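Every protein chain but one is kept in place in this view of the complex.
As written, the chain order gives the labels A and B, with residue 1 at the start of each chain.
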Amino acid sequence: MKILRSAAFALAGVTLLAACSSTTPEASDSTSTDGGSSAAEGAEITMWVAGGDTPQALRDYLISTFAEENPGSTLVIEEQAWGDLVTKLTTALPDAENTPDVVEIGNTQSPTFTTVGAFADISDMYEELGGDKLLQSFVDVGMVDGKNYALPYYFGSRYMFYRKDIWDAAGLTAPTTLSEFSDDVKQLRTDSMSGFAMGGQDWRNGISWVFANGGELATEDGGTWTSTLSDPNTIKGLEMWQDIYQNASNLPSTERDVAYWDFLNDAADGGAPEAATIMAPGWARWSIGDLTTNDAGDEVRDGMADDSKYDIFALPGVDGGVAPVFAGGSNLAISAASQHQDLARNLLTIIYSPEYQQMLGENGLGPANSDYVSSLGDDKFAQTMIETAAASKLTPAAPGWAAIEAAFVYEDLFQKIAEGGDVTALAAQYDETLTPMLNGQG
Amino acid sequence: MSTMTETRAPARTGAEPRRGRRPRLPYLLLIPAVAVLLLGMGYPVYWQVITSLQQYGLAQQFGQPPEFVGLTNYSAILTDGYFWTVALRSVVFCLVNAFVTVAIGVGVALLMRAVPTVVRIILQVGLLVAWAMPLVAAVTVWKWLFDWRTGVVNWLLTQLGASGFDGHNWLAQPLSFFLVATVIIVWMSVPFVALSVYAALTQVPDEVLEAATIDGAGPTKIFRWIIVPMIRPVLSIVLLLQIIWDLRVFAQIRLLQDSGAPVRETNLLGNYIYELGIGRQDFASAAAVSILVLALTIAVSWPYVRSLLAEDRS
Partner (left out) sequence: MSIATPSAVGRSAPARPAPRPSAARARRVAGRVLASVVALVVAALWAFPVYWMVLSAFTPTARLRVTPPSFWPESPTTSNFSGAVTGTNFGSALKMSLAVTGLTVVAVLLFAFLAALAISRFRFRGRTAFVITVLVVQMLPAEGLFIAQYKMLATAGMLNTVVGVSLFYVAAIVPFTVWMLRGFVAGVPADLEEAAMIDGLSRSQAFFRITLPLLAPGLVAAGVYAFLQAWNEFTVALVALPAESAQTLPLWLRGFLAASANRGVDWGEVMAASTLIAIPVIVFFVLVQNRMTSGLVSGAVKG
């Protein structure tokens, strides 16, 4: 047994060595990322951007401008994956030592954090950063009790992409009212082609019909939220959507995050597309069109170059005009636990400056400040994006909103409606489920 | 059975436990493992138990003092019919998957023994590359293969004349959803089982099998009465691991749901914990469900735990 004992000690020694040698290099690593210094000057602040939406050129601009305007301080920009953002904010934001100072957050995720005091009150900066020029629906979603905690960063919008050749062949033109749209896409539907491709669980597109008919998902009164699916206007919208899903779409009732743009392209063998019309965010354009070869020699879609074949229009309202659609995009906020509040505010000033707002638009991101939307360009894509964004709406800024999305409640409701359920009965049933959830109980 | 005792006996003579000698040494040997378990699991588990007895949501995470509520979280979960639906569904899913995985794994291991070396190496490589594939890529590829519109599975079935499968949506119905999930999970888990069992099979001496054949035992008898008893220790630990893994399967189900499925009817316990914790930020309930899942795992795997402990004592 002596041998075993000595072997054990030898191994224990190796273990200790391994532990020591692996600790030392890491210690220096951690100091660079922790920040930690609480000095007002000469500090390092961190901004979390979500996903790859903010292009590198814009990040570089922020870093260099921040360094210029705040001598001795530096800005570090870190990219977080969208899918992990809430987890990482949950752990890092309350931790004063490691919190990011400025964060980007999905617009509908904002209420989750604003209602628990995770963000600093920036109401006093509201006017300076753009005031009522800032995209209102995004401002609203970042407010609690009349105070601003999160402001819009950029928006995207969604509109209708359609096969002009197929619409033309059927003698149809872009519709001007919502019911005309219904009639057209129902007429275009065949067994192998959806007139309008829409998955049954796709409530993010579907709520446009609710909004267009003057309905709401929920309303707030004195801090209490009530689900309003049973409101006659909401019912009207849901029934209109049910009719269009059942009579114009060939998609399964369980589909939700569908790559609709694939449906609009010709089949691989050159055959007819699977849909004549889709609803998608503006960037879907780059996945639509005929195949062509890019500079690197790869096959890509040509971005709808042939405008006699592909075109767009904004979803029309009930009485003409533009229907309110659900807008994608994100907000910005300062962490309440940040030890560099002044520097974080300085960074916001740079982001809401005319120069940066202009740069957002030039990169295809809808700028928060409406004075600069012209920077998006003046082609039909930019015009339609601006038009639909101005009419856009967001989901309710209720404390329990994240829980509802996590439990897939609206997916369930819309699937049941798509499958032909009685809208009035379903609305009453889901109102009962949703009202406590909206208020964070349930 | 007597042959088995013979082959195992020599290995054990030297391993006779030393009772009472050098009592300090085993404790010294355990220090690193115990220390790393205490450090890595101690506080998180303690936190989990305490939190499950509190009201702890996002507001508490952001500084509001948590309120002690005793067993309220547990009683709320246990009286919620949905928890029981999900738990029952998970146990059935777990048992089906664990046993199918082990059955196929054992079959593939026997196959490896039966084929020439070249074929065995090809089979091993096939299993190894599948094991090495990152989970997200694996589930995504399987989703594509089963896609209702462009999937290879539907295309193949249609080519073979099963016209009903053109545009068939595998994920729309809970049963066929779980069929696809089972295919994916079994595909992912079989390499580990097959290679473990194959290694164990290499320990079964050829002479034993020869002797049995001469005695007139058929293949089924040989498998049941000679091979299975000899690889039982491996089988039970492999099965135990599969049960543990399959009872809390989460990522595969979640990724499948994302491509369109009835979510409430396809949630398993792993999804339930995720929905409560990350989705609803109700960390207390998530902690309580985790502890209930632990209890459930112990209950489901008890026969195997007992056989492992018995084997350990022998």
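Just so we're on the same page, a residue touches a chain if its C-beta (ideal position, glycine included) is under 8 Å from a C-beta of that chain, and two chains touch if they have at least 3 such contacts.
Worth saying up front: this structure is predicted, and the values here are computed from it rather than measured.
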Could you tell me which of the visible chains the hidden chain touches? A, B
Which residue from A:A169, A:A259 or A:A428 sits in contact with the chain not drawn here? A:A259
Touching the hidden chain in the complete assembly: which of A:F119, A:Y154, A:F181 or A:F196 does that? A:Y154
Among A:E69, A:D95, A:E128 or A:E220, choose the residue that contacts the chain missing from this document, as touch is defined above. A:D95
On chain B, where is the contact patch with the chain that was removed from view? 8, 11-15, 17-19, 23, 25-27, 29-34, 36-37, 39-41, 43-48, 51, 61, 103-104, 106-108, 110-116, 119-120, 122-138, 140-142, 144-145, 147, 149-150, 152, 155, 187, 190-192, 195-196, 198-200, 202-203, 206-207, 209-210, 212-214, 219-220, 222-223, 230-231, 233-234, 237-238, 241, 244, 248, 250, 269-270, 273-274, 277, 283, 286-287, 289-290, 293-294, 297-298, 301, 305, 308-309, 311-312
Please output the residues of chain A touching the missing chain, sorted low to high. 1-4, 6-8, 10-12, 14-15, 18-19, 22-23, 26-27, 29-30, 32-34, 50-53, 56, 78-84, 87-88, 90-92, 95, 97-98, 154-156, 257, 259, 261-262, 267-269, 281, 283-284, 286-287, 291, 296-301, 328-330, 364-365
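In the analysis below, only the chains that are shown with their structure count from here on.
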Taking the touch rule as given, give the residues of chain B at its contact with chain A in the complex, in rising order. 18, 21-22, 25, 28-29, 31-32, 57-59, 61-64, 148-149, 169, 171-172, 257-264, 275, 278-282
In the complex of these two chains, what residues of chain A are touching chain B? 1, 4-5, 8, 12, 15, 86-87, 90, 93-94, 112-113, 116-118, 199, 201, 252-258, 274, 400, 402-403, 405-408, 411-412, 415, 440
